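Note that one protein chain is taken out, while the other chains of the complex remain in position.
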Amino acid sequence: MSTETSTATATATTAPRTEPAATLLRVENLHTVFEKDDGVVHAVNDVSFDVRRGEVLAIVGESGSGKSITAMSLLRLIPSPPGQIIGGRVLFDGQDLLDLPDDAIRQLRGRDISMIFQEPMTSLNPSLRIGRQLAEPLRVHGSVPKDKVRERCIELLRQVRIGDPEKRLDAYPHELSGGMRQRVMIAMGLACLPRLIIADEPTTALDVTVQAQILELLRDITRASQSSMMLITHDLGVVARYADRINVMYAGRIVERGTAHDIFHRPRHPYTVGLMESMPRLNDAIGNRLTPIPGSPPDLSDPPSGCPFHPRCRFAQPRCKQERPPLERLDEEHWKACWVNLDDTH
Amino acid sequence: MSLSIQTPAAAAPATPPRRRAHPKTLRFLRRLCKERPLGALGAMICLVLLLTGLFADVIAPEGFNAINPIERLKAPSAEHWLGTDQLGRDVFARIVHGAQLSVIVAFAATTLSIVISALLGILSGYFGGRLDMIIQRLVDGWMCFPDLILLIVAVAVLGPGTWQVILILGLLFGISGSRIIRGAVLSAKQNVYVHAAQSMGASSPRILLKHILPNVMAPLIVLYTTRLAAVILAESGLSFLGLGIPPPEPSWGGMLSLDGRSYMFQAPWLAIAPGIALTVAVFGINMFGDALRDLLDPRMRGGGGRYLARVKRTIGS
Partner (left out) sequence: MTHTDSHTDVTTPLLQVSGLKVHFPLRPGLFGKPAAMVKAVDGVDFTVHRGETLGLVGESGCGKSTTGLAVLRMTPLTEGRIVFDGEDISHPDAATTKRLRRKMQMVYQDPFGALNPRMRVLDIIGEPLRVHRLTRTRAEYRERVMDLLDRVGLKAEMADRYPHEFSGGQRQRIGIARALAADPSLIICDEPVSALDVSIQAQVINLLEDLQRDLGLTYLFVAHDLAVVRHLCHRIVVMYLGRVVEVADRERLYQAPRHPYTQALLGAIPIADPDPEVQARFNPSVDGEVPSPIDPPPGCPFHPRCPHATDLCRREAPRPLDVEDGHSVACHLHDPSRAAEMNHSEPSYQEQARNIA
């Protein structure tokens, strides 16, 4: 693994390094595997990206693409066994999170980096009042004096636009609607003013009108606090609206990276092109036929040789079967992992 | 960093059916030995018990009732491995034939009880509504009485004897087991494919046979093994109280109580031998049953999903 054996314990928060000022989190060659009955699954394979200060970075992919595993690997939340991070570095403020002792990473979770999950129903303890659960991160990290905790909780609920926050503190999770619960989860995530929020499908379980409320709220809050957000989702509509930059994942690898404009208007990887063509949109012509991507995603315990997308790719060439294309820079922000040079006409 | 080897899959697909039964059985045996060594031991004990019962006349050809007054209360020796009782009968031969009796009673009563459980459970769980209500209240009523009281009353009415014991134990365990089967049926009914079968107009017998019963098989098998041990114990208990199988039939429970207790100090082997036989048999069947339950339950395989949920709960802080 990493060669960095720095004094990571004590200086969890203050470690200005030689990082470019804009980068908050840098992931290098992350590799996470799962041991299964029938072999090793390379769920995340050689993934590198960075999150800049104040931006919303999206990771999009279909189920099994490794997007959630990537997020969980960053905070070392991979269930082990059967999972294992077998390589790479996750540099946050210049220190490698994969090298931190357990205590230090626990300290960091929720304080510097917090995570918001998909299911608001199971993420809250049904037998504890909202106030108690909201105060938990504040108590754990001791970031607010004890007598100020309740005040801060009310402030947090107000921030996520929950009406009548004094009363809501004494409510139990089942007394709140799904959207409200997700707001509480966001409030918990925000409690310690994290610098990075990882939102893993934060609205998938919610109705579309509620989804809009929650996502607008999340974006407004991250903007106001100048923190960064990693948005993990399969919903291209959500990505188009909220992301500054986008990583497209397929079969455990990043296949294309670029600004929202790059990805939606100038996609250069056949998979991204395929996604755009197969998706019904509200603004396309009524009655036009969708162009699906043929086949299904590969079995990651037995991935295809060469480019993982080549069996489904209509542009595939003999080379794609033998050699895996590296992620290469096209221009300032735009990267792709493909041997074929696509232009706007495909 | 190295990979650990023995962990089951993160998200193993639920019980993939295989067409050829043979490799499936082999695979199952391998899993049994690897994941549940105690269960494998239990399986071996069960096998020995079964073989002993089947071949009792070969193993101990002199029979269980060969009275020999000269050889009374002899200690274990080369000739009488487990000694003799107060009538000079060979204790080993009686244990062996007792195994036969136990096997007959256990399998007959357990089979009866499983049939009753399956019938009641499926009727109640699948058809539901008023029928369910009536059956469940009757089961409630039945379960209000302590088992022993029911047994004693039943024996008083029917009189002692092997078939009476089978009937009584079968009924007793059958009714209480129906609850478990009902639960399994209720959860099988939740499957979308059951709804699909109903919506295409499939008849109830067809749905039960094709879609419900296969889901109930695992709990039925498990119920069968756990009940087997319980029936052996219950039969011994009844015989110990003199309500079970009447002498001279060599029931283990009867041997413990009649001969064992009277001669406990002169001839302790009279109590120790059937006691150990009983303990080992029940232990073996229970271990095997536990292992079966765990191995057949897809929820016991892997733990990725549950783990993930727990992680998600805890890291909010």
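All chains are identified by letter, namely A and B, in their written order; residue positions are counted from 1 within each chain.
As a convention for this text, a contact is a pair of C-beta atoms (placed from the backbone, for glycine too) under 8 Å apart; a residue touches a chain by one contact, two chains touch by 3 or more.
All values derive from a computational prediction rather than experimental measurement.
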{"item": "Partners of the unshown chain among those that are drawn", "value": "A, B"}
{"item": "Touching the absent chain when the full complex is considered, from B:78, B:144, B:157 or B:200", "value": "B:200"}
{"item": "Residue of A:145, A:292 or A:326 touching the missing chain in the full complex", "value": "A:292"}
{"item": "Among A:207, A:220 or A:323, residue touching the chain not depicted", "value": "A:207"}
{"item": "Residues of subunit B in contact with the chain not shown", "value": "13-17, 191-193, 195-203, 206, 210-211, 214"}
{"item": "Chain not shown, touching residues in subunit A", "value": "62-63, 177-180, 207-213, 215-216, 234-243, 260-261, 264-265, 274-283, 286, 289-294, 296-297"}
